[in-house]
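First up is the structure itself, then whatever we jot down about it.
The complex appears here without one of its protein chains, the remainder shown in place.
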């Protein structure tokens, strides 16, 4: 059956799997101390224009979020995120499990508002009882957001500026970073992106890899981050699997090419839904698309194509999500014309 | 350079990587809800003779240990292990990070003694102040141990029996399970193994897979174990990568065949060292071999072959570790004759 | 200076301090294994009509909340509370520090709505992705609430009923329990109260004791709760200090008498503010009273009497809090007539 269920339904870009096969019996040191990781780190630093950054490879998104956040927070601090942020909703409390509260702000199409962030921090330190509360220790945002939306350069700069004002790091969850940076709506250059935060990760799992997320600490990693990764059970023994994948993705801009393809397929998909008279639920310029339909229509479509019911909409209708990826075939998108 | 550094220096058994390539663009549901996982679970339950078991696939060993242990302990409980147990030494405190103490007993060539375990538990509950201490909530052992040794059937049964007496589960770390079960020294049948504990894992990372550990709860998993896995950052989005690997390894007994090969290579390697007059440090019947040599000799050998310095030995010499694996070539073992 | 800052500005009811002096050099066993604790437990069980309950004495409120909550939740569970609940706001993330998320519902004058609780739980388990979220494991409410309001018997029963429907315990924070039960607005009999929840605590710190909270598990405590208390650093060596205080407070209904006095003083205080034309911010029938005034007025009053600025009110005014207690003197309340 046709599937637009998520961007992790296939394996990996074929060049990755072929290279795994070619290099399979090579013997390398474990835990990321191999030449593939070394090469991949160099390529990532080059791609994002951060020669002095520290790069680490982890396996999955939730793991990366909780490991990075725990490494940056002091024990009495929490992380600020919007209410729809992935860490506060769909990560089974992984952040709280490490002892830290997720402090929530309202979201705007999945995005944090710099003004609201500043007001929150100002009000916090103006409150005479603030020492009885959780001290805000960092800010977490997603690019693109859980709703596929992207921050403009000005918005990112404004958030980063508030963070700098309060001396707290800004962490950007880039589980779908490629789809954000390649979006037509995006005005942030790849080489500018890293300068707008203190740490971010480049999502591999959802953008062409079998698995893997590359964490980039733009000003250097916290002390003993390797040990923190191990302590979180996030250290891959055969670390070269991660190095090889990111090395491949960041050779000749493959990561960005395949991400652009997904965005183009998403635009095509959206145009088909709009032609058919559907309303968008949230207007996303990336690979996740959200539409409104009746529950009957959704039920009928579920028999023909895989997608996710997202949430109820006021009035009884339902919002649904269709996702394209690096692997989406144009013919499958076009096939929707006859289905929806 | 020749390497006997560890059993995770290569990729995976070629049949796994080829199958990854063949199935690469198939679309499947995420998080382990796919037919590869389903099939692999069935094969594992069949292989170990536990039709009612619950099987979960995780990515790595430290991750598996801390996730399983945290899922079984109450917040006031600790896990009993020998002083050389992996969880107490080389996992960066991952168990303590989840709030639990590792309670240590002495080791005997890496093994726990059932009598000492019973004495410990008896003394604990005889101590009038025991409620001020950490309550022992489970027992952790490794099969084979960190020194390559294996428990006899009688030894396992004795430990399990003490656990049952005190109503605490026995967890067996099987990171190298295949090498243990296929050892000439082993008297535990594959289908008997599961009945000697409450939960164990079948190591893939060190026995032919790219990565992956299969956790087998012989009497069923704790409630919401899926959520616990997610909370620990241990849930792989493209879960089928794990299913496919274990499905392959447990088709036609591949897992055990390649494990036996490693043990045979280890026996050959040991015979070469013994011929050359080296003493064994610990007499291991599995794929890890430990020898004693002078520091000068070790330094010289390090220029010719990769292996690990293990620990200082009284008198100034050093113990070293040579490891074979599913991927070890006989010619490379034989080549040691001219090197050592 | 006159102070209505909080209900913990004085020491303890004089009969407690006198008794401490009288019994000072008696030798008793530590950790609560003394006859004062035994007697106090019997009196508490009698007062609340729960002969089979387990009673424990802890030192402070935040400590009691985090210890009780951690003892009842499994590691993958969170606690449901309203957004204004003490555990989610003014406890420095003590609950998250033990690894658990506080799941928030909207508050209504500080109270949880049973209908909203049911909707939350129903929606949670209807969400196909719920296993990726924090499982709701218990409900926390305060009686009276942080705004001094009290639940009616029908409201408590409705919340308890939802909890029973979903098999999760209901925990009532009774830091100011006496003031709630003695309120004119309260329709819950003392001996009925315990049947409406699974565990609650009787606040001593704010109701006549030097310190101390009595936790009552109405159907018995979780296994090894003593060890949990110790692990949380909440076990008082000279436990009899707690027993003696609660024994005194629950002799001849002292606890309730002094609580009623505070409520009467609060009613008098409120009538004075109303006479003077102030608006109430939240209409509280217990010992905490909230009024609205201009910031200039508040600033002026701060020079004459101690009270707390509570929060900004729309339009530029401010809400303030005046608190009476067991120790409040009528003449001091009346003195407000000339001050406000």
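For reference, chains read A, B and C in written order, and residue numbers begin at 1 within each chain.
Note that a residue touches a chain if its C-beta (ideal position, glycine included) is under 8 Å from a C-beta of that chain, and two chains touch if they have at least 3 such contacts.
If you're wondering where the values come from, they're calculated on a predicted model, not measured in any experiment.
Of the chains displayed, those contacted by the omitted chain across the entire assembly are A, B, C. Among the residues C:77, C:91, C:107 or C:317, only C:91 touches the chain that is left out of the figure. Only one residue from C:30, C:220, C:253 or C:312 touches the chain missing from this view: C:30. Between the chain not shown and the residues B:99, B:203 or B:285, the one that touches is B:99.
When the whole complex is considered, the residue among C:81, C:117, C:156 or C:241 that touches the unshown chain is C:241. As for the chain not pictured, it touches subunit C at residues 3, 5-6, 8-12, 14, 17-18, 20-21, 23-30, 59-67, 91-94, 97-98, 205-206, 210-211, 227-228, 230-238, 241, 306, 327.
Listed for subunit A, the residues touching the missing chain in the whole complex are 70-71, 74-76, 98-99, 131-133, 135, 223-224, 226-228, 230-231.
On the side of subunit B, touch with the chain left out of the figure occurs at residues 75-76, 78, 89-93, 96-102, 128-129, 131-134, 309.
As a working rule, only the chains that are shown with their structure count from here on.
Comparing the CA-atom centres of all chains against that of subunit B, the greatest distance is found for C. The central chain of the assembly on a C-alpha centroid basis is A. Centre-to-centre separation of subunit A and subunit C, using mean CA positions: 42 Å.
Rounded to whole angstrom units, the spacing between the C-alpha centres of subunit A and subunit B is 33. With each centre defined as the average position of its C-alpha atoms, the distance from subunit B to subunit C rounds to 50 Å. The set of subunit A residues that touch two or more partner chains comprises 91-93, 97-98.
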